[in-house]
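Note that one protein chain is taken out, while the other chains of the complex remain in position.
So that you can tell them apart, the chains are marked A, B and C in the order they are listed, and the count of residues begins at 1 in each.
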Amino acid sequence: MSLFQSDHMTTSPAARSIAVLTSGGDSPGMNPAVRAVARIAIRQGFRALGYQNGYDGIFDDELVDLTAESVSGLLERGGTVLQTSRCQRMMTAEGQAEAVRKLRAQNVDGLVVIGGDGSLTGALRLTELGFPVVGIPGTIDNDIHGTQMGVGVDTASNTIVDMIDKIKDTARSHRRCFLVEVMGRGSGYLALTTAISCGAEVAVIPEYRYNMPRILEHLAARFRTKNKGSLIILAEGVCSAEELINKMKEVDGEHVLQQEVRKTVLGHVQRGGSPSAYDRMLATRMGELAVMGLLQSETGTMTSLRNGEVTLVDLEYVLSRKRTISTTLTRLAKNMGIEFGDTVEV
Amino acid sequence: MSLFQSDHMTTSPAARSIAVLTSGGDSPGMNPAVRAVARIAIRQGFRALGYQNGYDGIFDDELVDLTAESVSGLLERGGTVLQTSRCQRMMTAEGQAEAVRKLRAQNVDGLVVIGGDGSLTGALRLTELGFPVVGIPGTIDNDIHGTQMGVGVDTASNTIVDMIDKIKDTARSHRRCFLVEVMGRGSGYLALTTAISCGAEVAVIPEYRYNMPRILEHLAARFRTKNKGSLIILAEGVCSAEELINKMKEVDGEHVLQQEVRKTVLGHVQRGGSPSAYDRMLATRMGELAVMGLLQSETGTMTSLRNGEVTLVDLEYVLSRKRTISTTLTRLAKNMGIEFGDTVEV
Amino acid sequence: MSLFQSDHMTTSPAARSIAVLTSGGDSPGMNPAVRAVARIAIRQGFRALGYQNGYDGIFDDELVDLTAESVSGLLERGGTVLQTSRCQRMMTAEGQAEAVRKLRAQNVDGLVVIGGDGSLTGALRLTELGFPVVGIPGTIDNDIHGTQMGVGVDTASNTIVDMIDKIKDTARSHRRCFLVEVMGRGSGYLALTTAISCGAEVAVIPEYRYNMPRILEHLAARFRTKNKGSLIILAEGVCSAEELINKMKEVDGEHVLQQEVRKTVLGHVQRGGSPSAYDRMLATRMGELAVMGLLQSETGTMTSLRNGEVTLVDLEYVLSRKRTISTTLTRLAKNMGIEFGDTVEV
Partner (left out) sequence: MSLFQSDHMTTSPAARSIAVLTSGGDSPGMNPAVRAVARIAIRQGFRALGYQNGYDGIFDDELVDLTAESVSGLLERGGTVLQTSRCQRMMTAEGQAEAVRKLRAQNVDGLVVIGGDGSLTGALRLTELGFPVVGIPGTIDNDIHGTQMGVGVDTASNTIVDMIDKIKDTARSHRRCFLVEVMGRGSGYLALTTAISCGAEVAVIPEYRYNMPRILEHLAARFRTKNKGSLIILAEGVCSAEELINKMKEVDGEHVLQQEVRKTVLGHVQRGGSPSAYDRMLATRMGELAVMGLLQSETGTMTSLRNGEVTLVDLEYVLSRKRTISTTLTRLAKNMGIEFGDTVEV
């Protein structure tokens, strides 16, 4: 399906081009990934192009040349300089067919898509229509099946940990209970790892049904025996912080908690920031492999971290199921004394 | 009034003691201030004591010895190791009289109180009852009259700026409007300086009535001419972020804004974190002067940054009026193109 | 060999104890590892103990009780609260035998050793003498064979990247060449990954012989075509920064470089700092497994990250060879245009 290793390739490689776009929610590390795709493509003799504003850039002909010069300085910048969007037009079969026509008219020979589940679904559709695409998982939520880590998860984890360390300074000064809502878009990964990394008492995540009486007893016991404040991490998607606090009050009829509960919703801060060393490496490795995948006709795939190595997995496999929380992680949380829900999964 | 320079001082100085407490909302820099008070007191031949849990510690006899050893490592720690509270008992005349009795029974000869307006009011009451107290302004809100800066403002400003820089990464990636609510407890200082430091388009602060049609026109013009997202800083105390967004929608009947508005409430993260270099210096200078003030009978005062120097001002003067935003700051905001409200103050 | 699952275990588990120590160069993440070992041990019904000052603590009876309370707050602290040393006494057979006698006299039933190659060699010797030990790789250099990552490497990488980002600010302001020496103790891992993460032009590492004429040509070409400064990363252990600059001047007789070369030796800053989210997770997982290893008699082992999972490997295997740089990493460096030496390894 690839146009890259055709036997009757008559034009010089320099005439051929690889494009890259970022789509969906932005994540730190998208810029280093764009830089790596551009640099490797150029090194392999291709022209490197960038679509602006996600898939919309394909439809709107927002296409820029990426040169060694223009991608310089991207390693340390958060967000995505190509900008991103959630493109409505890519959600219909007509739009997808139109995208392929556009891509060909724009003389693009292969595409790298950096984004989450929705963006990767678009990538799979383009491949099914005969256009070569390789995806790179770009997400802070780590909710993509088929890879141990997405580009951006590590930076977001560090940002969350930094912020919660600051909240703990004030929590310790007051003997209060703090409830912190972190991102996750339906996945409890960030919430549960954060609870472990920050020493929280409770994690409320979408994968496990929380048990409010047990949560309250856990917090009350801590307050009784240690006279200490406590920390609850809530994954977005379960309910709002407000709702959880109301639920606590409702169940805690006898005020065993004896503590005020203060909430903080970390919000969009979690998406930004200069990529961590880990994310720069992961993005660079995945950018390299994505271009190699296009060159070797391994399209319809996504770069993936599996067993500690970066490899290509089929997008169909990636999109075939929802990512779950590993039992290694839940066991660790349990062993560290974190109350995170009933053993039966939701 | 002071017990320190009595002509008939018969006991050795070592028998005399200076106590310190932190009260009200915690702020980064309280720990370095506690450390400086303890170290200077010890160096001057006094015993240094710390009350735990704010004024409550006086009533509950929660008193610990502070040694060079025990205050070691405090420079870099956020929050307050002495813990803090909003003490109800100090709000009545009976409570205040009881506090003086307790202080004397505990053999405390002078007290340093680190906190905000409410805590400093308590300090003034104790002085009025004949007990020597010097206050140190500890606040992230910079809402204390009589000092250019409170201990903690600079660290909070850096924390806010770091978080908003991260939000700007994602704002730039999406061409969206972001509304960020910062702390301030009735003062627009943090919001207005943050707007200048982060290049916001709009600041909504309690001191000036905001003009929603003008705000909308300002943002819409930016979007029309530059196709760019924008940043609004809201000071807590004006209204909630939710309410401001609703107001925007209500006034923007014709959708000139054409942008989604995303909100982030920075919350308690703003109170924490290792004190900045500036706050460590300010806290140390103020801690030094507070002890000197006790020794030189200049009690009923607060350490203050005035004209670039740390000096003592009367607590009565400090508590006599509400701090206002300086015209230097509003002029700068206006010159930098920030829309922050009608010229007539609220 | 283990004392933990003995069939004729007559004492209650609570009478049994697990001790932990940190040894050799300190690394961020040692504290979270100590915390995890203590918490898991306590949860499993054991008494948790900590030796101070590395192996020296065994000889000097510097042994403290570790409680849930006393290890609280360790997740966010750099260095090691147990302190560390390079213990001379553990380097002789007599010393090792004496250590076992001491451990038994102190009623310690199993030991967790957190440290690098030297410290782990000590752990192996104790096991050979019949005392149950499990090791945890604590190193910023990532120079331990048998594990993909050591506890501390990720934090050090982030610290280095942050500092080099700052140096790049000034490098860009001046069009100068900067030479930065990073740690590594004989391993080029930190230097090579840093070069990739920071977009350096050159990495000089102990594993590959550097080619000075090629380095100079690489830098000169960049200066000629782009009029830009450049960045060289030097791993400690190859030569000093001073020596490399002298070598550059010596080979560059005709001054093709046309740039001043400024050096920075990052030094001990690299060892400190609050552990990153990654290191907190890795340390916690390894601490959990180390205790489980002791309980299940899998002693003489080290916790290891292999294929993305934390597992136990034999210390004999770990210490049997020197860790090398993976070809995945060198290929990536080459593809990203980094000049790092002759293809033949040293």
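Here is the rule we use: a contact is a pair of C-beta atoms (placed from the backbone, for glycine too) under 8 Å apart; a residue touches a chain by one contact, two chains touch by 3 or more.
Everything quoted here is computed from the prediction, not taken from an experiment.
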item: Chains still shown that are in contact with the chain withheld from the display; value: B, C
item: Selected from B:129, B:212, B:251 or B:281 as touching the chain missing from the view; value: B:281
item: Sole contact to the chain not displayed, among C:212, C:269 or C:292; value: C:269
item: Which residue of B:18, B:36, B:63 or B:248 touches the chain not shown here; value: B:36
item: From B:126, B:198 or B:290, residue that would touch the chain that is not displayed; value: B:198
item: Positions on chain C contacted by the hidden chain, ascending; value: 22, 26, 28, 30, 77-80, 83-85, 159, 163, 165-175, 178, 262-273
item: Residue numbers in chain B that touch the chain omitted from display; value: 36, 39-40, 43, 69, 72, 75-76, 148, 154, 157-158, 160-161, 165, 168, 193-194, 196-199, 226, 274, 276-278, 280-281, 284-285, 288, 305-310, 328, 332, 335-337
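As a convention for this text, only the chains that are shown with their structure count from here on.
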item: Contact graph of the chains (line, ring, star, complete, other); value: line
item: Centroid-based (C-alpha) most distant chain relative to chain A; value: B
item: Fraction-based call for chain B against chain A, same above half, different below; value: same
item: Approximate Å spacing (C-alpha centroids) for the pair chain A, chain C; value: 28
item: Residues of chain A engaged with two or more neighbouring chains; value: 165, 168
